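Only one protein chain is missing; all other protein chains are in place.
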Amino acid sequence: MTTGLVTLKINGREVTVREGTLILDAAKEAGFDIPTFCYQANLSGLGSCRMCLVEIEGQRKLQPSCITPVMPDMNVFTETDTVKMTRSAMLEFLLSNHPLDCPVCDKGGECELQDLVYKHGPRKGRFAEDKVRHHDKDYILSPVIVKNANRCVQCMRCVRVCKEVVGRGVLGAVGRGVHQEETSFLRTRLDCDHCGMCIEVCPVGSFMRLPYRYRARPWDLVSARSVCGYCATGCRLTLERRGDTVVRAIANPEDGFNRKLLCARGRFGYDVMNSEERIKTPLVKERDGSFRPVSWDRALELMKEAILRAGPERAAGVASATLTNEELYLFQKFMRKVVGTANMDSTSRWSAESSLKFMEAAGIRGGGTSVYQCAESDVVVVLGGQLSEENPVTDYILRYINGARRNTLVIASPRGMKLDSSAQLSVRTVPATTGAFIAALLKALVEKKEVSMEGMEAVKGLTVEELSGVCGVNADDIRWIAARLLTAGSVGVLAGTDMLRYDDGAEELALLVRLLENTVRDVRVLPLLDRANQRGAWDMGVHPYLEPGYRPAQRRGHDVHGIVELADSGGLGFLYLLGEDVLGLYPDRAGVERALSRVGFLVVQDSFMTGSAPMANLVLPMAMYGEKHGTMTNQEGRVQRMEAVRRPEGEVRTPLETIGRAGNLIEKDFPVVRPGDVWKEIQKQVPGYGEVRGMEAFKGASADQVAELKPSFSYAVPERAEGEFWLLTGNHLFHGARLSQHSGILRELLGGCVVEIGSTAAQRLGVGEGDMVEVEARGYRERLPVRIREGTPDGVAFMPENFDGKDANRFFDKDRVVSTVRIRPYKKQGE
Amino acid sequence: MKEKKREGVLDILKKVLFVDILKGLSVTLKYNVSRSVTVRYPDEEKWIPYQRFRGAHTLNRDEEGRELCVACELCVKACPTGCITVVPQEDDTGRGIADRVPKIWKVDLVRCLFCGYCEDACPTTAVRLGRDYELACFNRTDAVRDRERLLRPQEVPEGFEGGMVVSARFERTKEGIRVKPDIWKPRDKDWWKKV
Partner (left out) sequence: MEKVLLKNLGREGAHTVDSYLSGGGYEALRKALGMEPEDIIQMVKDSGLRGRGGAGFPTGLKWSFIPKDAPEKYLCCNADEGEPGTFKDRGIMEYDPHLLLEGMAIASYAIGAHKAYIYIRGEFLFAARRLQEAILEAYEKGFLGENILGTGFSLDIYVHRGFGAYICGEETALLESIEGYRGQPRKKPPFPALSGLYGKPTVINNVETLACLPAIVNRGAEWFASIGPEKSPGPKIFGVSGHVERPGLYELPMGTPLREIVYEHAGGIREGRRLKAVIPGGVSAPLLTESELHTPMDFDSLAKIGSMLGSGGVIVMDETTCMVKTAYIIMRFFSHESCGKCTPCREGTTWLKKIVERIEHGRGVPGDVELLESLCDNIFGRTFCPLGDGAVMALRGVLKNFREEFQYHIEHKRCMV
């Protein structure tokens, strides 16, 4: 697609812009600001508020600049008396039915209507009639949204963002003329993503945050630019506090790649910071099993003794991939230099081998790939994982770009997802058969076009039909995708965490990428990760086989599996769990419980009493996002700086301080440091980070190859008895990792664990939405409410891994690739 | 030289006849018989200021007894000394004129400079600077007045014209001492004229 340039005059100033640019944007380029209400970048043009009317030479009527594209030699005037009079008139009209209850309105002080009236508005009100009132009391649309239709200016941003970006379309307009009201169907409670995008785009106080209702005025708030800690999309958000209480998280459209976009977790999950359940002081376990508060000095002394007692071979640590780069770097340095061991990991869910393969295939060690560039490719393929639930904002970006550009979106995943509705083709693979699916795709590509490439010889022997039998995808669909891939000018591949969890498909993906690079001009791979700083954790070398910057480790340590095995055999004297709940997430609950109880001295540092914490000998409080400075690297490889909005309360300390002081106790030359010092060291020590400057930048590439990828091309359907379900786990849309269960707001959206099955399975079992079922495997039974997800095939069930007490890993069988469960309807006794 | 001598004689004469003392005493005696201008505060009388006076804050209610304050915090924003604290909350039981009412509304009168900006900023005329000027206290924290206190009806109603001395009673209560005026018993309407 070639776009020419157009030169036009705006208020006599000549500007040259790309063809198809709106007058509004061209004027901005020329330095003239045109006020708008209904215009919203990334949404379809509406042109209804008439605020942006401009004069164009030769046109009888004023034209809306937000939907009129530029034409060559246009002569536009944005500051004439007619235009100014029009702006004032439109504001007068909008105010005529606006309740002017600004003192009560939560938007007061940051309201677009206020701002524009102040700037362009009439100085006198002439409206003396009765105003239209839709209702007397604000009504609640969802646990996070409260609505006042009287204040609405009918810009339809909420309706459009819900449909075009979020993909829910639960909002619409009811009534006509002045009685028009943008709301849910019959003003009923919404069953939606609860992402609050409607609130964020609302120019006035029509859609408001329920948790923020009457909490503060905008000028009360102290804000800091932070990064969301709930998934690896890594949205930039601004945290705002009043006093010491964090009262809201907003997305600043001027700041960060996500602009206005945030999901429910990002926008409403901030209140974990205010939770009363947080660990506030260091706690040491008494002989009787109870915890006693101790001072930090004593706690660190105990930690030092345990480390020295255990010795390097019998020590290990697991750090959460949600910490900052600085903390992770210092953690691995502490483990390697002070403790003297390479037994460490940044996950409790997958092996070091599978992560090595994934890093190589998804280009993790390379430089960054922008999600926008990836989404704007001619063909976008989403492989594995649960994009819409784990990375909701990536889902939003894909949806609106797909809606605007109409490129081909293909999804292959085991479970139905919201993005399916935007996809040209959405196929359901059998869990853990992404490799077979990609192999089938490779074969279909080779069928269409002869490629001689290293590694492709083995593909020739395969048949699409055979592989399609394994992965459960129709062979015609695979051929259709292959045809699209061959004709595309650019391809974006989004690779999900299924490849990590099941150690499946990374080799094939690497081969596919190499093949496409030969045939297609432009191929980009974007890893989809579920932990906020997983990529940073790998970059920083929190890996048993890799040192910072993907340098092969001198001496390999144990990964999380190795650590658990070592502990189980009684060979572990010291284990440091930094923000990671191994007990809650490791795919063998019984095994890890036994192993942790055999650890000589277990230190858990976390913000909350996690599943593992009660087993610890020493529990340390930990500061969370919003309470610390640092940098995070998101799944794109974008390094973003985050600021603290407030100091941690009381005895709560950052991991950086804890590790620094602990290290300093053991070795005198290990410095107690500030984030800035560690960052300087990272820039020197970690390839790719040296050039990173400012608040946000892509990291560079590091050159080392981390794994040799050779697909075996032998596949099998994971075993499953008739009537059983493969159990998938992961983040829920409203919950990320184990942290969000402590957010009161998010708990209101989803209070407890659920089990999600497809509609055909629900029909077979005879259960409906919300009915209780009994999930059973390996002798464990759990009664859970059912959620029905359209598009999920029979035989696949999903459980969020976010809830203490309802741990999905109880059902896991460590020896099987994908564990299976039996689900049956649960009837109360007497029914 | 001669002049000086005469002055000396006059001086002696004055001293002999106690002229200056009588002069002075005449003033005293005159006041002894004239009407008193002393405001017998706090025992019997009290000065009620004019309506425009800016004393301690009050919070008003509407005719139906609902709180006028909507906790918009504009007074907080307008206050040059930062002496007002407002924390809003939602309450749709009809306590206020809107469902937004103050959970906390307090003013630190030690910091207040009685400029009246809060009055000007108030969109609902909820906050007014009243005519209470007896602000002395033993403890700094006693100078902080909270919502309950400010919502009490004023001793001098808003409509009362003021600018007069009225009879008053000095009282000792559990809360401390106070001078209770009886505005319907004006003592002296034209006090200023006497001065």
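The chains carry the letters A and B, assigned in the order they are written, with residues numbered from 1 in each.
Everything below uses one rule, namely that a contact is a pair of C-beta atoms (placed from the backbone, for glycine too) under 8 Å apart; a residue touches a chain by one contact, two chains touch by 3 or more.
Predicted model only: the values in this text are computed from it and were never measured.
J.: The chain left out touches which of the shown chains?
T.: If we consider the entire complex, the absent chain touches A.
J.: From the list A:97, A:184, A:258 or A:729, pick the residue that touches the absent chain.
T.: Going through A:97, A:184, A:258 or A:729 one by one, A:97 is the residue touching the chain not shown.
J.: Which of these, A:65, A:154, A:612 or A:819, touches the one chain of the complex that we don't see?
T.: Of all options in A:65, A:154, A:612 or A:819, contact with the hidden chain holds for A:154.
J.: From the list A:50, A:168, A:217 or A:278, which touches the chain that is not on show?
T.: Counting the whole complex, the residue in contact with the absent chain is A:50.
J.: Touching the left-out chain: which of A:62, A:590, A:672 or A:717?
T.: A:62
J.: Could you list which residues of subunit A touch the chain missing from the display?
T.: The list for subunit A reads 45-51, 53, 60-62, 64, 67, 85-86, 89-90, 92-94, 96-97, 126-127, 129-130, 132, 153-154, 172-173, 175-180.
Here is the rule we go by: only the chains that are shown with their structure count from here on.
J.: Between subunit A and subunit B, what distance separates the C-alpha centroids? Give it in angstrom.
T.: Centres of subunit A and subunit B (C-alpha means) sit 61 Å apart.
J.: For the complex, which residues does subunit A have touching subunit B?
T.: Those in contact with subunit B are residues 101-104, 108, 137-138, 213-217, 219-220.
J.: Give the list of subunit B residues in touch with subunit A in this complex.
T.: 70-74, 76-77, 88-90, 92, 98-100, 123-124
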